[in-house]
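Just one protein chain is left out here, and the rest sit where they should.
Chain IDs A, B and C follow the sequence of writing; residue 1 opens each chain.
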Amino acid sequence: MDLKELYQDIILEHGKSPRNYGKCLGYNHNAIGHNPLCGDQVHVYLKLNQKKMVEELTFEGSGCAISIASTSIMTELVKGKSFQTAKKIVAEFLSMIKTGSKIATKDLNEDQKIKIMSLSGVKQYPMRVKCATLSWHTLVSAMDKKIDDVNTEVVD
Amino acid sequence: MDLKELYQDIILEHGKSPRNYGKCLGYNHNAIGHNPLCGDQVHVYLKLNQKKMVEELTFEGSGCAISIASTSIMTELVKGKSFQTAKKIVAEFLSMIKTGSKIATKDLNEDQKIKIMSLSGVKQYPMRVKCATLSWHTLVSAMDKKIDDVNTEVVD
Amino acid sequence: MNIENIKSQFPIFSKKINGKQLVYLDSSNSSQKPASVINRLDSFYKNEFSNIGRSIHSLSVNATNKFDETRMSVKKFINANSKEEIIFTKNATESINLVASTFGQQNIKTGDEILITELEHHSNYVPWHYLRENKGAVIKFAPINDDGDIVISELEKLINSKTKIIAVTHLSNVTGTIVPVKEIIDIAHKKNIPVLVDGCQSAPHLKIDVKDLDCDFYAISGHKVYGPTGVGILYAKKKWLEQLPPYMGGGGMISEVKKDKITYAQLPEKYEAGTMPTAEVIAFNESIKFMESVGIENLVSHERELTNYALEKLKTINSVCIVGNPKNKAGVISFTIKGVHPHDIATILDEDAVAIRAGHHCCQILHEKLKLNATARVSFGIYNTKEDVDILCKAIENCRKVFNLK
Partner (left out) sequence: MNIENIKSQFPIFSKKINGKQLVYLDSSNSSQKPASVINRLDSFYKNEFSNIGRSIHSLSVNATNKFDETRMSVKKFINANSKEEIIFTKNATESINLVASTFGQQNIKTGDEILITELEHHSNYVPWHYLRENKGAVIKFAPINDDGDIVISELEKLINSKTKIIAVTHLSNVTGTIVPVKEIIDIAHKKNIPVLVDGCQSAPHLKIDVKDLDCDFYAISGHKVYGPTGVGILYAKKKWLEQLPPYMGGGGMISEVKKDKITYAQLPEKYEAGTMPTAEVIAFNESIKFMESVGIENLVSHERELTNYALEKLKTINSVCIVGNPKNKAGVISFTIKGVHPHDIATILDEDAVAIRAGHHCCQILHEKLKLNATARVSFGIYNTKEDVDILCKAIENCRKVFNLK
């Protein structure tokens, strides 16, 4: 396996300059996820509007390139989507990372698909799967508002 | 090593019909020893008179042939001896069992030496050393009256 | 099932003791290990060694996966609901201490009662005794009858509103009694009382199904089921592991550590502090595979046959007394010889390379009840044969000869 498949330029770029970083104004959902393996932590802020649309999605936290890029890309792709669509995208992402399945949804355009698939190399690196999935699990938890804390140990 | 060297007739005989069994009248020293390995227990009763002579020495307890015979023979040999001599005999016995040294003391007659040496085969059976030595350690403890309990784990 | 073939998988039986073929009848103490287990230890240390969980490098990833595979195998082996219910400890004793300590912390107050039985091994009594010493709990002992069976109606009488937990062995390591734990668990659960089962002797001799039993806790020793030393298992229902406090504290069992606050990891890590017996747990997977390759049913029936054969033969020897006569019995026979102390029996049998155990077998309460200081114990493993029993009986005859018994 080539490292360049894991560390694609798009990942390095998002890792270095994450989008949607910070606390968004008027968020009405949020959750914290952490990875006890390394101490990395992500805080996801979400504004669901009355139509249950993801109006704002931002994050704070620190982590490796994979984790930051994954989170940054997530915020880009999920922002503006409906609650249902957001959930579907998360599910497809998780399934891609775990089983290597393709991204089939019509809710993402080609550009967005390329972005999300840039993370598919992680599948080859089992110890890094948690880095890539933590924020996605945290997003679900924020949307569901069931628990405040997500812990990668449980959900994977 | 021949089992018959361990289980000499004299040992089987003492094991079956121990001498000086029971609680002697007027004992002024006593101690309990036990072997946590098997739960065997010996209670030694000792009457030291004003001249510090072992006037009476008896025991109660249960155990294997080696342990009962060793205790029985001990009571026979030590009874009637002075405090000092008794201690010397114990020391010679323990050294015989542990290092295989000969019994040299002049305080025992030939007959008694044969008796005590009948136990020397135990040296070849490390797991049985405690069976043979428990009551002797317990006697010392009764004489010294320092502690009430002897535990073969410590003293060996 | 070809026992000679199975026996040949155990390297130790190619060894001679005092120039004689080893007859190993001390498996309840610890079983011998098949080559597959020993070789797995060897290959893991030689080719794959790494600690698990904490590192990202390939060796560690591999070790972590292999470790997890054993957990999955154990889960399947005892039919647990999820692998989060499988905790690795160092031995069954730690497994029971873990439960007694954490359950006690949370649920035991002065005057509360803990119900155990007269059959219990010290490892299923001393940990509860600590709660008596430190928390003022009361320990009750369900009695056995003359056959060595737990009398369920008597046990039931000892249950009351103060009873907080019941801890009972599945198979006595002295009398071989198979305890009807399922029945006990049913009774207990009707009164909302959790039950810990000491499965040390049942795991090597019976089929285990924790879901069917519905037990709350189940303790197993790896080294008694053909595994390496240093590995114990605790099965516990998830609800307990979630609600009880952690046991040992340290690396690997935490989530977040601050100067003023600590949160703990999820299951099963919450109960696995510090570096695990990594290699031993990984090799333990081979023990389970070995048992599965034999087939638990085959193992059970082989051992039943052996036990019955041995009982028959032993009973014909003058002055041999079998300890207990339980309704259901497996793999363990204790006996005495009138006029020969068990220690002497063991020493004399050893001369014929027959390895048995003599003593109280960590069951002083039971021996007190039986009015015996010690017993001699024969216990079987899958590798034992009728020939072993024949050699045992001959050695017992020799023992009688040494002691000039008629």
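Simple rule for what comes next: a contact is a pair of C-beta atoms (placed from the backbone, for glycine too) under 8 Å apart; a residue touches a chain by one contact, two chains touch by 3 or more.
Note that the coordinates shown come from a computational prediction; the quantities given were computed from them, not determined experimentally.
With respect to the full assembly, the chain omitted from this view is in touch with A, B, C.
Note that of C:Met253, C:Val294 or C:Leu370, the residue touching the chain absent from this view is C:Met253. If you put the missing chain back, the residues of chain B touching it would be 34, 36-37, 39, 126-128, 151, 153-154. The omitted chain makes contact with chain A at the following residues, 3-4, 6-7, 12, 15-16, 37-41, 62-68, 125, 127-128, 131.
Counting over the whole complex, chain C has residues 11-12, 15, 17-18, 22, 24, 26, 29-30, 32-33, 35, 37-38, 41-42, 45-51, 54-60, 90-94, 96-97, 100, 105, 121-123, 125-127, 129-130, 134, 139, 141, 221, 223, 228-232, 248-254, 256-259, 262, 273-280, 343, 346-347, 349-350, 353-359, 361-362, 364-365, 368 touching the chain that is not drawn.
Keep this in mind: only the chains that are shown with their structure count from here on.
Counting C-beta pairs in contact, the chain pair with the highest total is B-C.
Chain centres here are Cα averages; for chain A and chain C they lie 46 Å apart. Between the Cα centres of chain A and chain B there is a gap of 78 Å. Centre-to-centre, using mean CA coordinates, chain B is 37 Å away from chain C.
Within chain A, no positions touching two or more other chains are listed.
Among the residues of chain C, none is in touch with two or more other chains.
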